[in-house]
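Removed: one protein chain of the complex. Kept in place: all other protein chains.
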Amino acid sequence: MRGNPWIFAGRLWLGLAYAFMFLPLVVLVLFSFQKNRFPGFPLQGWTLQWYDKLFSDGTLLNALGNTMIVSPAAATIATAIAFFAAYAFNRFAFRGKTAFLALVTLPILIPPLILGVGFLGLLARIHLSGTLFAVFLTHVVLITAPALAIIQLRLSQMPVSLEEAAWDLGATEWQTVKKVVLPFALPGIFGAWLLAFTFSFDEFIIAWFVSGFQPTLPVAIYSVLVAAIDPSLNAIGTIVFGISCLVLIGLELVLLPLLLGKSENQS
Amino acid sequence: MTNKPQLPKATSSKSSSISRRMLLGSAAAGAAATTFGNFTILSRQAQAAEPLRVLCWPGYEEKDVIAEFEDLHKTKVEFKIYIGGEQMLQFFAQTAPGTFDAIISDAEYVQKLKANKTIEAYKTDGFAELANYHPKFRDFAPTKGETAGTVYGIPTRFSFYGISYNTDEMSAEQAGDWNSLLDKKYAGKIGMFDWYLPNLGNASLAVDPGNQTPYAITDDQLKKVKEFLTKLRPQIGMFGSSNQPIAQAMLAGDIFASPTGDLDIDLKLAGYDNFSSTIPKQGGIRWQEVACVCSASKNKDLAMEWVKYMTSPKVQSKLVYTKAFKARGPNMKIVDYWDADQKKLLSYVPDPANPGKMLVETLIDRSMPRGLPANQPEQAWIDIFNEFKTA
Amino acid sequence: MSSIDEAPPSRRMRTPNDSPLKVWFLAPLGLWLILLFLLPLLFLLWIGFWRVENFQAIPDFSLSNYTDIFASFFSKSRYGLAMIQSLWVAITTAFFATILSYMVALSIAFAVPARWQRLALLLAIAPFWSSYVLRLYAWQTILSRNGVINSIMRLVGLSDYRIDIIYTQIATRIGLIHYLAPILIVILYVSILAIDRVLIEAARELGCTRWQAFTRVVLPLSRFGLMTAGSFAVIVSLGDALSGNLLGGGAGTSIIGKLPTYASMIMSDYSSSTNLPRTSALATILIAVMVLALAVGFVLADRARRRIG
């Protein structure tokens, strides 16, 4: 294999691709530590002032607090819904299954701006718009599809006989779900939760429309972003990316083995 | 629905003294602890002390601006930020009546709010600070109430859609004339704010200098506006959906000028001195925000107090200098709260060309308030803008 | 060994387990989707038939929004031109994004030692977890006239050369590709991973060159993944307005001309006028085009899958 030009070309391409993927992030992080008020060259020296500014003003931190309420809650409910649905999709055959699955995927395909207006209109009619609860409700819709996909992937790796064995040994259906299916799906559930959490954590257009007096973090970022030119945004971007990196470590440990089918489950 | 406003408040007030790490930790822990609290108490009625709720453009919610009011009235003011009049109308239309107590609206949107009966007129007597307002902001042209002495909204903040330009690429003299934008030199080097209203207003003035009512024009005049825009099209390098991308483009040298107003303020503040702004001699459009009181508010007295608060020169001096926006205040006494640099930056300094007047007064005189198309349907103007964009 | 017909897909079996769970477990998802997705969506579609009077949307059943839009589709408002621009940008973006991501996926699968592949994939998808808007701002900084790339070129003495792509649809595509790549890489990598390595070895054994092994085995077998990734990319690109606004400068230049994309038109129309019904009708047209694109993608993907057998 050594010296094979294709391998060399592949690695070269991969290097270029990484450079492309990380270039904006490098710029983001770089200018969060630069004195320049506008990201641009030449560089004007290092500073922590934007971080200081970020943390001296409670607004973004409050927003982070709101996000830390909405996103875990939405991720938890979405994962729970997704688990039950994934179980049913995996086990039962029924008419309209494909249509149902397509329906689940649709929310991620509809442009969020359009969806945001629709959500606002409907939630208003049930007097729910403008609350964190509204953000929670709509985020669950958006993040259930990825969660479902991950859990389905995990459940598809479960031998059918595992459940049958539990029934055969006298377990009721519910006992089987609790004692066999759930433990088996746990890595998938964990991965799905992380993915759902990060989606909700990042989402802003829908949240912009339906959130009220308690903006989530991306909404707060956006309201500063559109109006002003403030490198604190780079600072918060860096922090958000840092948090995401932690999540990614979680992914590395849980989600990827699952996606790549290298799980340790029995044959 | 903040049932526990104490938590974020406590966090933010202490924030300067405690470490970042601690802060993050406590915010996260607090958030976790209040998760259920926040979700179970959903209805507004369940809360004891009603805070004041305001729907506004960014800036009004900043602590410097509102803290004094909150302390004075021992209350909490909650803000829902919108960007663009349409969002404001949607947010208003799509929430239960009584959700908002007060609104900061663009002056011309007062018509739309009136049509929806969402705001009500109030008396101007008792607003002592109005005496210090620039005369142009005392006539309340777009916001006048039906009976004498009443208004639907009092101006709080304004600024201009003049030309911001790079002084290395454009002279002050050129920036003083709309027609310079048609110079071949600037082909592809003009940035434009992606909204038909200010741009068609400016074009209306460009073809009909000094028109006091640039939005009430005949179909023939509108045709000329369209022709002017057609000529302008090859000059446009980009459309910006907000100030930020336009300022960034100016700084990066992607564009040399933009009829977006006073981007130079932020650029100068950032240490880039090769930017300036002016209003061309033909005239330019001015935007202004006004404070309105909602008809369904259960907290009207406090809302009135807030409107009064917003007319104070001290508050306006901070409002026009927020992180979100740099703008100007209608209360001319705001200069008392500024140092020389700030005065210069916001052009509250004597105008050499107009003895006895401040530069900002000259600009106010030369500018016309943004309005809605008076003689044609909105869509006709939007179509012209869309046609211009897609030309 | 029991054959297929002897051990039928046991999901079809009638056991005590058949029943109630199916309904109970699908109910939360179904209810949630109906109440909080279909209802708002239908509501939005319905608003498209309302009319506006004195700045207020009045419930009605009028086709006037649609007739208005289509009457001026290529003349006054020129939504048609914007739609053509959108389709052109979306299809080319999807094409390049898919090809480039496919090359990355291939490189990870074949040029990286097995135990480093996970890390390689992780690195490739990491940027997905940072804010899209902030990334676009960073790209603006990078691509600008005095931006990162041009500054660096000046530094190394290449000041005669300058990239001037900001506010063109090329910049729009860069922003979109950066957004799409992580997702596409995962889809394509998984589909490459599903190819049995033995097939490739067999092809090599039979005298194929590496290139032939790729074109005759790997490529045909990843066709389904490519179609899925491609149609996903088309739809996301059609619906996105942010990259076109921030990097494309609102009405970026492309071969077709200096035209905004349709999504960008909707966004600016929405914020320009007090006419939600019209916005809703415009959005409905976009959704219809997307559904059409999805259907085409589905047919192509299905054909690809059938060819794989």
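In this document, chain identifiers A, B and C correspond to the written order of the chains, with residue numbering beginning at 1 in each.
Methods note: contacts are C-beta pairs under 8 Å (C-beta built on N, C-alpha and C of every residue); 3 or more make two chains touch, one makes a residue touch a chain.
Heads up, the rule we're going with is that contacts and distances are computed from a predicted model.
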item: Hidden chain of the complex, named as in its UniProt record, picked from "Phosphoribosylformylglycinamidine synthase subunit PurS", "Hydrogenase maturation factor HypC", "Na+/H+ antiporter subunit E" or "ABC transporter ATP-binding protein"; value: "ABC transporter ATP-binding protein"
item: Among A:Tyr18, A:Phe100 or A:Trp167, the residue in touch with the chain that has been omitted; value: A:Trp167
item: Contact partner of the left-out chain, one of A:Phe119, A:Phe184 or A:Phe213; value: A:Phe184
item: Contact set of subunit A toward the excluded chain (per top definition); value: 159, 161-162, 164-172, 175, 179-180, 183-184, 186, 264-267
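The rule is simple: only the chains that are shown with their structure count from here on.
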item: Centroid comparison with subunit A (C-alpha atoms), farthest chain; value: B
item: Rounded Å distance, subunit A centre to subunit C centre (Cα mean); value: 17
item: Inter-centroid spacing, subunit B versus subunit A (mean Cα positions, whole Å); value: 35
item: Shared-contact residues (touching 2 or more other chains) in subunit B; value: 90, 93, 241, 244, 248, 251-252
item: Residues of subunit A engaged with two or more neighbouring chains; value: 39-40, 117, 121, 123, 225
item: Residue ranges of subunit B touching subunit C (in the complex, touch as defined); value: 84-87, 89-90, 93, 111-112, 115-116, 191-192, 194-197, 233, 236-241, 244-245, 248-249, 251-254, 378-379, 382-383, 385-387, 389-391
item: Subunit B to subunit A touching residues, read off their complex; value: 1-2, 7-9, 11-13, 15-16, 20, 23-24, 27-28, 30-32, 34-35, 38-39, 42, 53, 57-59, 61-63, 78-81, 83, 90-91, 93-96, 99, 241-244, 247-248, 251-252, 266-267, 269-272, 323-325
item: Residue numbers on subunit A that touch subunit B, as the complex places them; value: 36-40, 44, 51, 55-59, 61-62, 64-66, 68-69, 72-73, 117, 120-121, 123-124, 127, 129-133, 136, 209, 212-215, 223-230
